[in-house]
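What you see is part of a larger complex, with each chain still in position.
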Amino acid sequence: MTEKTATRAVDAEIVRALEAILLVASEPVPTDLLAQILEQPAAVVDQLCASLASAYDEAGHGFELVRIAGGYRYQSRGDLAPYVERFILDGQRARLSGAALETLAIVAYKQPISRSQIASIRGVDPDGVLRTLQSRGYIDQVGRDPGPGQAVMWGTTPAFLEKLGINSVNDLPPIVEFVPDAEVVEALEQGLRIPKAADVVSDVTTDQPSNAPSSE
Amino acid sequence: MAVEVSTPVFEGPFDLLLHLILKEQVDIHEVNLATIVDAYLQEIERLQSLDLEVATEFLLIAATLVELKARRLLPGREDVDLDEELALWEERDLLLARLLECKTFKDVGQVFGRLADEADRSYARACGPDERFAELMPDLLEGVKPRQVHAAYLRATTPKPEPRLDLYHVTLVKANVADALAELLDELPRVGRITFRRLTRDFVERLEVIVRFLALLELFKQGLVDLEQGEKFGDVQIVWTGGDDRVSVSALTIDDYEG
């Protein structure tokens, strides 16, 4: 009994950490990984998750903690699906942004490729875009870099090939040695010119702060 | 990633000046402008690889400081030219205002740093809807052809032209001691003797006059000119003593002034 009371005190912090980890996870987190991070036996983790799940049920939250695919994750409650559906239909952008398409193209041509390799090509943090692409099922984690750090490696999915109507990434137009296209050469040459009136107008209309991407 | 212009200790002229005034000086009531000017000029000399714009900014502030300091060297104060006095005050107030603004944003920057550090400790949920809703997700790839993926790849991997920012709307005074020296070395041997007032009468910008004065001091130090002032606030007479041989700017070691 005394043992159990001591465990309870530790639990409070562990349970909060559990919630924090599960919240930021984008896929089910395996028990073993949770056990390792929280420095607790797997059995304890399972037990904590179970009681957390029933605590959410009792409190009547709109989300639940479920055990799925060998791990734990938060998800919205089934009865609230109509709201979630409305959110997905109303709230999602219907077009892949230019940045997302570029990132997808990099993954397609360079797979398997790590987040940091993508970052070094695009010059920006690709996390948000990768999440979007993954949530749409166009890319997925295809393994880990065997080197130090074991970075997650990304690749395209069969769904991606299907949407593009090709059988394999080899069917994508081949990449030849880089030759800057005319537009780029011109831009380099004109580095210091005043933009023409037409450019100015389009710049002003398209570059409002509110349109700036938030997580690309 | 671009190399940020920075000096070993100070990131810019305001940085340096703020430091000299706010930190070096123990007793603010005993602040000696001369000390600041000297320390400032010393620091500028120490800076080897300043780019032109930064160097100009440093120089501009140095010029103002030198002018303030020169005030102390001038004999007698009874018949001060009111216009000049006023101009100097304006110059000083401008510098003061810029220092205050710079200090203000330095302080805001620190607050931003604290906010960012605090915010960095929290991680956002960004998981997106689970597979139960996959059907609803609009197909973002609809209509996208392999050719467009190819084009996007080329766009992503093509080195972007450095975004050059337009400068023409800015009327920066690009005064430079080296250029001033070159002009003086061309002009003075020809005229032999001239007053400072005449030498600078065509200049509109105050800074140009100051830079010309600095160049003249340089020549004086090198023993190429004599400077005479017959009376208080009288014209400064400049006499070329460098002989008839052409002296090139490169023969004078003035590297520190170049951008």
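In order of appearance the chains are A and B, and numbering begins at 1 in each one.
Note that in this section a residue touches a chain if its C-beta (ideal position, glycine included) is under 8 Å from a C-beta of that chain, and two chains touch if they have at least 3 such contacts.
Please read all numbers here as calculations on a predicted model, not as lab measurements.
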{"item": "Full-file chain stoichiometry, since only one instance of each kind is pictured", "value": "A x2, B x1"}
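By our rule, only the chains that are shown with their structure count from here on.
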{"item": "Whole-Å separation of chain centres (CA-atom averages), chain A against chain B", "value": "45"}
{"item": "Residue ranges of chain B in contact with chain A within the complex", "value": "123-130, 132-134, 136-142, 144-150, 152-159, 161-162, 164, 166, 168"}
{"item": "Chain B contact footprint on chain A (complex, rising order)", "value": "20, 23-27, 73-76, 81, 84-85, 88-89, 92-96, 98, 100-106, 108-109, 121-122, 127-128, 131-132, 135-138, 160, 163-166, 171-173, 175, 178, 180-181, 184, 187-188, 191-192, 194, 215"}
